[in-house]
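The complex appears here without one of its protein chains, the remainder shown in place.
Note that the chains are named A and B in the order they appear, and that numbering of residues resets to 1 at the start of each chain.
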Amino acid sequence: MSKSALLTIHQALRRSFHSLENNQKLWKSVLAECIPLMASLENLAEQSRALSNVQISNTPLKDFPEVEELLRFKLSQAMDTVLCKLHENMASLQSLRDSLTNQVSTVVQLYEQNTDTLDLVTVTERSATIPSVVDMLEWLQDAERHYRQQFVRRKTLLHALSSGNLNFLATATKKWKELDTPGAEDQITDTLCKVSFFVESS
Amino acid sequence: MEGKVNHTVSCDCSETSVVLILFCSLTAEFDLAGDVTNVNRKCSAVTGSGRKLKDNAADWHNLMLRWEKLNDEGFTIASNIVNARRSSASVSPLCSGEAEGSSGDLVLGNSALREECEKLEDVVNKMAAIVAKMERLMASQRGLVDLEEFQFGPQGRKVPLFHGWNAKDFVSSCGLLLRSFTSELRLKRVLLREVAHCADRDLSLVYLSCWLHQPLVPARARLALEAVLLETGQRHLPG
């Protein structure tokens, strides 16, 4: 009885780690897409700032009195395009996070349904190739928490950027990169290494 | 249609690529337009004023396409000039994003600077030629209006040329295009004159962003062209 429950939960864990691996790859690629967008945003902010610093009527452009307003409009339009793209990326991050959350909660629920048959000794038993169920659950939860936090932080930053504060926009890339937590990402890579034997054995 | 999207200011890349895709799809449709087996036979079989207007619309489109290409070329040259001017100063803010493309050009000498300026002048001259062609197109379209009036009286023809517009509508739409590009050309001339002589960092940045974003060509212009293409049956509503 406990044997079959253990097998079921192992299967579910394998599936979860598979999707965690996919998730990590996709997450990274989406974040990588965001970097050039952030740079453009910063660049556009720089252009807007320069435009504000220049008194057009004192320059050779004085023959074009409307140019300042028109250029500002074009710049903000371009910024909107970039922000739109970024928001789209956030949506894909959200769906990644949601799918992982779903996976993890499914596994945890599966475990909770089987607590009667799986005693503590069984779930804490580890071997050289197979980590214990408790460890694996822990790692999955940690990864899920990491992505949840990351998403909220990045979404908040993006929201702040959308307000159009030029000084804030000027450091967009820096702020975006500050949110990177290489430690936690490494932790996930580490986890995936640790379970690689387990995932491959079936 | 080689993708010329390597601007120093990388902000525009997404927008440009969208435009490029539109252009590609359009050229494909042009190939079809000459074909007798085109789905839209009603329009391809037009003669007289309709035929002329349709050709003009295609010309407008091609001219604007060439203008965009020239604008991209010119922007690359202009940013080289600005960077060369600033080579004495520290790394320019424009290059911080992608330094590898332009770092080689940073140490342009005086002769090289002159060369770049000549190249930019060349570009502006080509743009002027485009605007001149646009004017000729406009003149022929005005002529068409007169012809229509002569043929059908002040009320105009009973059956519309295409879907609903009359010749005057074409003139007013294309008039917007011509006005935009004429004033944009004036701006480009000023930029050509000033960009190499500007020492102020902010101002040169404004020059560059003016060149790139073409503030005097409103977004409406693009829409006007699309409307003309749609009316003449060279563009189809999606779906």
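Worth a mention:
FYI, contacts are C-beta pairs under 8 Å (C-beta built on N, C-alpha and C of every residue); 3 or more make two chains touch, one makes a residue touch a chain.
As a working rule, contacts and distances are computed from a predicted model.
This figure omits one chain of the complex; the name its UniProt record holds, of "Cytoplasmic tRNA 2-thiolation protein 1", "AFG2 AAA ATPase homolog B", "Tubulin epsilon and delta complex protein 1 isoform X1" or "Exosome complex component RRP41", is "AFG2 AAA ATPase homolog B". The absent chain, not drawn in this view, touches the displayed chains A throughout the complex. One of A:Thr124, A:Thr171 or A:Ser196 touches the chain omitted from the figure, and that residue is A:Thr124.
Taking the complete complex into account, residues 15, 19, 91, 94-95, 98-99, 101-103, 105-106, 108-109, 111-113, 115, 119-121, 123-124, 134-135, 137-138, 141-142, 145, 148-149, 152, 155-156, 159-160, 163, 165, 168, 187 of chain A touch the chain not shown.
We adopt the following convention: only the chains that are shown with their structure count from here on.
Averaging C-alpha coordinates per chain places the centre of chain A 39 Å away from that of chain B.
Remark: chain A residues 36-37, 39-44, 46-47, 49-51, 53-54, 56, 59-61, 63-64, 67, 70-71, 73-75, 77-79, 81-82, 85 touch chain B in the complex. Those residues of chain B that touch chain A in the complex are listed here as 9-15, 93-94, 97, 183, 186-187, 190, 193-194, 200-203, 205-206, 208-210, 213-216, 218-219.
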